[in-house]
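Missing here is one protein chain; the remaining ones are kept as they sit in the complex.
So, chain A:
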Amino acid sequence: MSVLPYAVAAWLFGIGLYGIATSRNFIHLVGCLGVCQSATYVLLLGLGYRWGSIAPIFYDHPPGTPAVDPVMQALVLTDIVVGATLTALLLVLTIQAYKRGGSLDPEKLRPMRAVGQSGRDRGSNRVGDGERKAS
């Protein structure tokens, strides 16, 4: 089995982490998270792949024909669903954060401000009941 898929997976995960660590824009950051997740796709598909075998659909092949591992493909499918959920949720959060904070920069949008600088002069505390909604 080739080393290439593992190397690609490790590289993708590393470069995604680097992107998140240095990101100054939340939308860019969500993209980087997607890159990290692609590492898991590559890893799982690489692990399940067998050279010279068919897709695990036996409609027009006799049972027993060598096929790639269907379990891994099921895992990847679930992973894609998880990824879609996370991306959607993160983008919603980002939009809401932009509406309230007026910025997409993680540096300007922190959950707790450093001790000493009073946060009362910054931004209004709009918890608009009309706009409040779950997830």
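The rule we apply is simple: a residue touches a chain if its C-beta (ideal position, glycine included) is under 8 Å from a C-beta of that chain, and two chains touch if they have at least 3 such contacts; residues count from 1.
As a working rule, contacts and distances are computed from a predicted model.
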**Study point:** Chain not present in the shown complex, as UniProt names it (candidates "Sugar ABC transporter permease", "Multicomponent Na+:H+ antiporter subunit D", "(2Fe-2S)-binding protein" or "ATP phosphoribosyltransferase")
**Key:** "Multicomponent Na+:H+ antiporter subunit D"
Point to revise | Touch criterion as defined above, residue of A:V3, A:A21 or A:I57 at the omitted chain | key: A:A21
Review point. What residues on chain A make contact with the chain left out of this view?
Key: 9, 13, 17, 20-23, 26, 29, 33, 36-37, 39-40, 43-44, 47-48, 71-72, 75, 78-79, 82, 85-86, 89-90, 93-94, 96-97, 100-101, 106-107, 109-120, 122-123, 125-127, 129, 131-135
